[in-house]
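Just one protein chain is left out here, and the rest sit where they should.
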Amino acid sequence: MASKAGDWRSYQRVILPPVKDLHQVDVYEQHGGYKALRDVLTTDAWDPASVTNEVKKSSLRGRGGAGFPTGLKWTFMPPVNPDIPRFLCCNADESEPGTFKDRQIMEYNPHLLFEGMVMAGYAMTIKTAYLYVRGEYADWITLMERELEKAYAKGYVGENIMGSGFSMDIVIHKGAGAYICGEESSLMNSLEGKRAYPRIKPPFPAQKGIWGYPTTINNVETLACVPLIIQKGGDWYASIGAQTAPGPLLYGISGHVNRPGVYEYPTGMLVTDLINDVAGGMRGGKKLKALVPGGSSTPVLRADMIDGVTMDPDGLREAGSMLGTAGMLIMDEDTDMVSFLRRITHFYHHESCGQCTPCREGTGWLEKLVTRIDEGEGNLRDLDLLIELCSQMEGRTVCALADAAAWPVRHTITRFREEFEAKCRPSLVPAGGVLANA
Amino acid sequence: MADLTSIPADQLVFTDDEKKQIQTWIGRYPTADGAVMRALWMAQEKFSFLPPEVIQLVADAVGIPYAKAYGVATFYTQYFKEKKGAYVLDVCTCFSCQLCGGYDMMHYLEKKLGVHKGETTEDGLFTIQEAECLGACGSAPMLQVTNGPYVHNLTEEKIDAMVDALREGKMPAFTSVTLPQDEDDMGGNRRSDVSVVEAYSVRPVSETIK
Partner (left out) sequence: MPKIIIDNETLEVEDGARLLQTCLDEHLDVPHFCYHPAMSAPANCRQCLVEVGMPQMDRETRQPVIGEDGNPVIQFMPKLQTSCSMNIADGMVVKTHRTSELVKRAQKDNLEFLLINHPLDCPICDQAGHCPLQNQTYKYGPEGSRFEFRKVSKPKHVELGPRVVLDGERCINCTRCTRFTQEVSESHQLTIIERGVHNYPMTPPGVEFDEPYSMNVIDLCPVGALTSKDHRFKARIWEMSQTPSLTTTNAKGSNCTYYVKDNLVLNVTARTNMDVNEYWLADEDRLDYQKFNNDRPSGPSIGGQASTWDDAYAEAANLLRSVDGDRMLFIGSAHATTEDNYLLAKLADAVGAARPQYIPHVEPGHGDNWLRTDDRTPNAQGCERLGFAQVDAQTLKARVTSGDVSVLYVMEEDVVGSGLLEAADLAGVQVILHHYHSTNQTLPAAAVALPAAMAVETVGTFVNCDGHAQRLRPAKAIKGVNRTLAMELGKSRADKHGTPFDRWYNEDNLVDCEPGWVSIPALAAALGHDFSYKGPRAIMAELSNANPAFSGATYEAMGDNGVRLTEVGAAAL
């Protein structure tokens, strides 16, 4: 299969363009920043619906991991009712292991995010937007607060933006260390000052969001793309990269490569191009063993599974994984997959909010089983039990954390079965235990 | 135990400025409850941790039930319910950091400071904690100092230097890690307003990953 990223070598970055000090508002303006916003708000060329339509035309899909079409999500907001407030939340919780791309936007191009938020607010007639940033990003919150103040001072955010009559506030909300807050309904509860348990859906955020009001939640990178789409056109955006999920993408490459880091390229890059070319190949001349393409929740791919695989939702789905956040972890031949999985199960166990039974109890049980195997005290029926437990957790919970915890277990064991079996002791007891569950 | 960690009554107050700040935050949300997380952060920065009486103070200042504030405070990892060392070293050992020497760095730190993770040194200066992914996977292994600056690309030498500086009360400066494409396109970091810059580079081989 061929790369869907076109001539990526001559790709010109737009989300993180090579402009010195672009994070400062003056530089951003000089670079053409906030011009698209001025066109949208102060000319007759754009009414709210047309902004949404342009986003739909672009086929922009959410960059938070779920990949839901953004334009379509915006249409879920109910018709404007002047008595009912409406909200936008930007999800900057970025806690998915392997993901560190939103932080680059927050550090190097925050005004692009602010501009995108105001445009989204205009499209959906929203007066207040919350930028929910994970608490660990304290230094970047400070940076953004400083730049946001400047944006306010210049009239790009706040009352009567650029004299247009449209007003929108951006409030930066500081998280305090919980992966679950990246789940949109948990984010809403956290914002409301409650314990951050996810909510049952329906109702969906656009019907009943924060404080019961219509709310749209979008990822940082998603909103950062909006000014680009307005400025250069939805068609332009749709022409970049993979056809079914186009646009520029921030690939976060980490692990056993020579050149880790966040790279901006079109969607649909070949995995092999990213590893061998972009990231400078495997370090120390080692061979690739495994790759997690989109953050810890996405199923691991063996080295023999990545030939011709492209980094877009369809490509990865065909390969047996998901795009997720495009946070790629590259693992070389010396990696112990059992210990690797153990640490992942610990992560999910620690981060489970504890609200619903299968996740609260299941993540702990998964961790204990994998730990036992890693310590050399496990046996073969533990492996079968682990797979069964995955089935018991998936699809039964309030939110997807249980699925995200189960997928790595299921697929790492399935795809590296020999390695797990090698660490197990053989057992004469059949799978399911002595007291056989029918 | 209460004597060592409780806040004396005369200090258990918010200044007028702090109260004004809380009111500002309250004004930014449809109800006062939205301000509780910011208020808890402010209280933690003021009192260095959140014992029950401080959480009660926050609850009263924001105007929500004490039980609600307490439930919120115990939910999040970054709110400290017990007194920690002057510097809390959150070493990431998750995912990328696990495979790029995170545990090596944590064990080195444990040996160096003479405490296990979760414990505080005798002199009350350092607490080592094991953290989940901090969102700096390309510059693994790394750690965060007391919910503040990140220290990227850890090596034993770097840890030594950081600890020495902390002993003198000097927090690590903010580090901007250069995007690889910026190195190619601009010859280095794009920011002129940071003093410390590092580049992404080959990550260390892990001795241990648990």
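Assorted remarks:
In this document, chain identifiers A and B correspond to the written order of the chains, with residue numbering beginning at 1 in each.
Operating definition for what follows: a contact is a pair of C-beta atoms (placed from the backbone, for glycine too) under 8 Å apart; a residue touches a chain by one contact, two chains touch by 3 or more.
What you see is a predicted model, and the numbers here were worked out from it, not measured in a lab.
Across A:Leu385, A:Val409 or A:Cys424, the single residue that touches the chain missing here is A:Leu385. Residue in contact with the omitted chain (choice from A:Glu145, A:Asp314, A:Asp334 or A:Glu361): A:Glu361.
Screening B:Phe75, B:Tyr108, B:Phe126 or B:Tyr150 for touch with the missing chain picks out B:Phe75.
Residues 52-53, 55-56, 65-71, 74-77 of subunit B touch the missing chain (whole complex, contact as defined above). One chain of the complex is left out; on subunit A, the residues touching it are 178, 195, 197, 200, 349-358, 360-365, 368, 372, 385, 392, 395-398, 432-437.
FYI, only the chains that are shown with their structure count from here on.
Centroid to centroid, with C-alpha atoms defining each point, subunit A and subunit B lie 23 Å apart. By the touch criterion given at the top, residues 28-38, 40-41, 62, 64, 68, 71-72, 75-79, 90, 93-96, 98-100, 132-140, 144, 147-150, 174, 176-177, 179-182, 185-186, 190-193, 200-203, 205, 209-210 of subunit B touch subunit A in their complex.
In the complex of the two chains, the subunit A residues touching subunit B come out as 13, 16, 18-24, 85, 94-100, 102-104, 107-108, 134-139, 169, 171, 173-179, 190-196, 210-211, 213, 252-264, 283-284, 296, 327, 329, 331, 334-336, 339-340, 342-344, 347, 350-351, 353, 374.
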